[in-house]
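Missing here is one protein chain; the remaining ones are kept as they sit in the complex.
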């Protein structure tokens, strides 16, 4: 899965601060991940990935972030 | 949420048959949805949407579909 | 082609004002298009679509918009 999360309307073109919670969640998720300049690639079962995507998305909301755009791409071979 | 699901390696450039299960799932999901030529737009809570995305994605796999690409975009205002 | 354009860092969770230029460009582009809540679907040749995508993306920049995220999906059958 690849996931990219963008807070909208933050008042600053840099969103580094707003998405910093992502790194903490990833560090503790127990799945292999790779952070790129365009998003994060994570490997896992579908259950694990959907649960993680949900958590990552939720964590970007805050007192100052009222809108979040999340783009997910799942490439699943069985 | 917008979701687009693509079976890969089906042997035919038309994927209408492979994604037909999607329409049945949508019809019974209880959420408002809109099918476009590029995907399906569905409104609901995050829990509802993630569960539905999972079901839609899973349903496209079959004896002849071993790989599925799913692209999801969530635009969430709170 | 489906295209969705998001100005980042605008200071307001509504981006309606920032993307309003899109509608004007679309109206004069001469191609059939359909606006959804998640983006815009446009039909045309690859040359037409890439040129239009470029113009739409460029037009969202302004004195107050310094960063733009554009997501494009092209489904091309020949």
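Order of writing sets the chain letters: A, B and C. Residues in each chain are counted from 1.
To be clear about the criterion, a contact is a pair of C-beta atoms (placed from the backbone, for glycine too) under 8 Å apart; a residue touches a chain by one contact, two chains touch by 3 or more.
All values derive from a computational prediction rather than experimental measurement.
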Remark   = Note that chain A touches the absent chain at residues 2, 4, 13, 34, 36-39, 41, 71, 73, 75, 77
Task = Determine and list the chain C residues touching the chain excluded from the picture.
result = 46, 50, 53-54, 57-58, 61, 66-78
Key: Touch residues of chain B, complete complex, unshown partner   = 6-15, 66-67, 69, 71
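As a working rule, only the chains that are shown with their structure count from here on.
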Message = What's the distance between the Cα centroids of chain A and chain B, rounded to whole Å?
response = 20
Note = So chain B residues touching two or more other chains come to 71, 73, 75, 77
